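My questions all concern the structure below.
Missing here is one protein chain; the remaining ones are kept as they sit in the complex.
Every chain is named by a letter (A, B, C, D and E) in the order it is written, and numbering of its residues begins at 1.
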């Protein structure tokens, strides 16, 4: 390439000029690829046998699981360490202290796996009950994007709740890219949740969603205001138990509560609280 | 990891407690990765040369095609066999009978390839005609997600119509993840179909779509009721020939028919039959 | 497989019958995989260190960048050459002339890298400012799909503006598949753009978007008419500076202008010009 | 390619004409690649931690080992099954019986792993004792080709002794290619064996080698006669305990015995029995 | 890295200073990796089914073969073209002429495949006859390094005889590395050749070897003089039909002929012609 030298120089200059992000030798961001591998290992631990190419019998299951846990622990601890170091710039913690802290978080996550399994099985059952097209719980686990989005969310939410930066967001963006379902790791979602089709669903950071809630494609649970000053406030709605929200509905605002057992019709636009057992529909055009 | 033994034990217990899915030695689900490879091979058979890194001349085309057919037959027969065995638990068929049956289905699918080609070429032509931004039929085949979603749907639908479980759904979820277009394998779609942009399109299991239909992003062709008891009924609308449905429209219900030649405007909400040649628009806000 | 010969014959016949696309020995389409590799290299040049597995210090940065530029130049020149040859069928240019032309375009793109960096940093800053959930500019670069969609768009738009066929569309479809954001390479987008969540966003070929515009998920900036004869006309709207468009809004038509500083509410449907500083909302249902 | 059809025809004809090896649909040879993967897994089970990229702590060691055993069992059983079926053509065993038999052999091999470990550690110690250039037992395990050749031999010999066809030979050829040491799986080799440098060493099928034997590069322990009728006879020499055989020595014949404690000099040629504690040297030229 | 710039400078200078090999933009060496892929494809064409992971039935065999031939033709033509261009610097042939020439050579090689098959089957039969340890012709094809070395040699020799530079040597070095058998592509070797064990065998450029010759490990068929001026002379021996050469024998000189039916004992050193039916042995030490 002609003038390669000069071309590089201009690019290097642009780093300083635009953004000025400093890379120093010991600084790394968590690695996206590794985070995705961890997610896949966790999915295989939680639902063993569903994506395997070879059979696992009952006796070997314990060892396959142990080996995967070991791998998850090693990889995730490394990434969590990078995330903590990068953001916190806690140079005083650089030594063992920081590593210990990362390790504790990862062990806590591993201890949460039975709970992830429990929640995910309730989600799968809700999907089977709620979708006439679903034929078996196995079919749901194998091919429903909503189930995967929720499972990854529950993992990301756990890390988010422990204060781990960046990684939870990487996880939610991974599954957002795969399913079109964008759930912020901060959102709290109860058991037996069913997100059908899912493309275009957006669930904001401070949402609180109860048990047995059904959400269809294109639903937004968002904020009314996006002022930066609002960052620490509850900006997204609360959805109580047994609510169904049909495709394309938009529900906004941190003080908006959808009361227990309500049904929100498709393409509706809601910015105020709705009392329990309400039926809200758009008039058909 | 400390207490790894104990941690594994708790996870193993959670399998029994939550879901209790039994894995036995001879049971396998169809493998997602293999199903995706089959889809890619079929796409390359149907449109040879579009994704190749090396040239294929006319004489070698026959052999490249033969080799791919052979590979598809081997892989797909294996996966169909697993799907049949898993679901049907027809232990009496475990021997040759079951394999023969899987093989017959795969050969029937291979014999359908010319028809997939024919339909897909009509879809590509419809896209070229319907999108002012499209410059050539090759550009459509190379880069229009709607075309790929329809091609994969036509393959999945064929397997679905033969009673193959799980695999058609894996195929439709693969292309849903890739394109944001969610077409249930049960839907019947006529030739010259054009889905533009596509993200957020949902087409339900019992939809019937005629010829020369155009569908834009965010369109839902869904069910009014999602009661499980409805599983065997027609729950999704019928779209007759030459209908255009603009972005974000929602059409619901198994008895809803959009009459021939109608145009359904964007963001509309339709739950009743529309007579032929109708023009239905939302009033602008 | 029984009757493999005959089955192949029928497929070969279907190529002629349906589509009749001729493959000749010297004709190749640009390769999707290579185009994606080029995109990844360019992203790593523009934001070095964000996806690396190993550290890059300041001194080695220049060489890592140089090596990547070299690789981009080689690969992209090859693909651009194929794109030009395929479409233009400019047999008279087959020799050096055609290669020179491809090389010039690629060098021009490389010289635009500092500008891509500049624009992308303004986009990242806009995201940080506009999303209360964003914690740092690094988090935005690492995990916001809107940022990646815009960066890839800016690259694709540059090639589109140079008259390169097919490749810009491959790039935009790549990132459409990944993010659910569908921006036609022809669209003109100003700096400080923020697309939040993004799934279902569609931005048409002849859109013109000013500076500091915010766009939420499910927004369509589309055409009123899709007649092929309109292909050379401006068919999509103009969005002036400092406009915010909330989720699910649909803005159509080549003469529609959203005036400076306006706010367009969610799920609105707009087909006419809106004066500056307007506030357009759907009435809540 | 011109005349591709005709060219293929001639190749197909050559299969019939030369060799006429019949491939039928259910017949497979054991797969070389899988056999190599099994060898690598077994090496990692026997010497865990030596080739790992990530650390294994004491608690996870059990699970990593279990997962590897499970993988070995699955893969090797499949390959042994193919080997038995192919060679024996025992169609009556095609059902469960044949599989059971393969499984028993593999389980027996797994139960032999501690013995492989024991023998290999004696070999490593012998290398450390016998080579002034060796610095630690770990260095020997990590980088001495003789050690690997012996370990793989011990595994191959076990399968050979169980009557498994082809696979033992694949194993010995794998390590022959890697180290230049060619040990027939039939050879019996005692503990504390040290093969230094190793390139060109050939040890025949019916060799019997005692304990604590040292063998240098280019040594042949071969047959005097290679008549096919000799196939079931002992054709290769017996080497008693504590013998050293220097580089390039050739020892031939099934009745040749190298007596306990003897030293056989380099480039010697021996076809008759040598009494214990002999010193046999070539006169220097 | 500190002073990276300066360190690179010194390396770049060393290119000029030592060797001064000029790399220009259009010059490429044949690619080793591609040459190895071609070899593997050719081996699979010549002995189909021996290394396959999936079954090939009789009907698909023709298409699998056709697809492989097509791939070999494309890859090998490209590499031969590079080899011709690099060495010959025949800039006047740079255009179509040079490509045509490369293509002709590759087609000639493809037409030789039945002959390669024939020869290789005679070699396999000779191995089965000559080695009491061999159990079946399939075992020989699957695992005898001598057979593979001869097959690759026959391919390399064909290209060498057509004047293709570098590639034949790459092929022979590939199989030399794999088997320890070093046959110069120039050597002429008759049918029914059996090289047992093989490590350390060296067969020189101008050797001529008759039919039904057996060669054991460590045999050298070399030159007496290595003066560069001898490059165009016959420098290596002639071995007539039905000769056996035992391990470690050294036969040197272009005028040395080993007469028909002779047996040359191990570790012998021969520099003069030996009459037919001779028995030459080293006296045992």
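To be clear about the criterion, a residue touches a chain if its C-beta (ideal position, glycine included) is under 8 Å from a C-beta of that chain, and two chains touch if they have at least 3 such contacts.
Predicted model only: the values in this text are computed from it and were never measured.
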Residue in contact with the excluded chain [from D:12, D:69 or D:224]: D:69
Identified contact with the non-displayed chain, of C:7, C:32 or C:62: C:62
Touching residues (missing chain, whole complex) on chain E: 1-2, 4, 7-8, 10-15, 17-19, 21, 23-29, 31-33, 86-87, 165-166, 169-170, 173, 176-177, 180, 182, 184, 186, 199-202, 204-205, 218, 220, 222-223, 226-231, 235, 248, 250, 252, 265, 267-272, 280-283
Residues of chain A in contact with the chain not shown: 1-5, 8, 57, 59-60, 62-63
Those residues of chain D which, in the complete complex, touch the missing chain: 45, 47-53, 55-58, 61-62, 65-66, 69-70, 73, 107, 110-111, 113-114, 117-118, 121-122, 124, 129-133, 135-139, 142-145, 178-180, 197, 199-200, 217-218, 247-248, 266-267, 282, 284-285
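Everything below uses one rule, namely that only the chains that are shown with their structure count from here on.
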Centre distance in Å when chain A and chain C are each reduced to the mean of their C-alpha atoms: 26
Where chain B touches two or more other chains at once, by residue number: 1-2, 4-5, 8, 55-57, 60, 62-63, 65-66, 69-70, 73, 180, 199-200, 218, 248, 267, 282
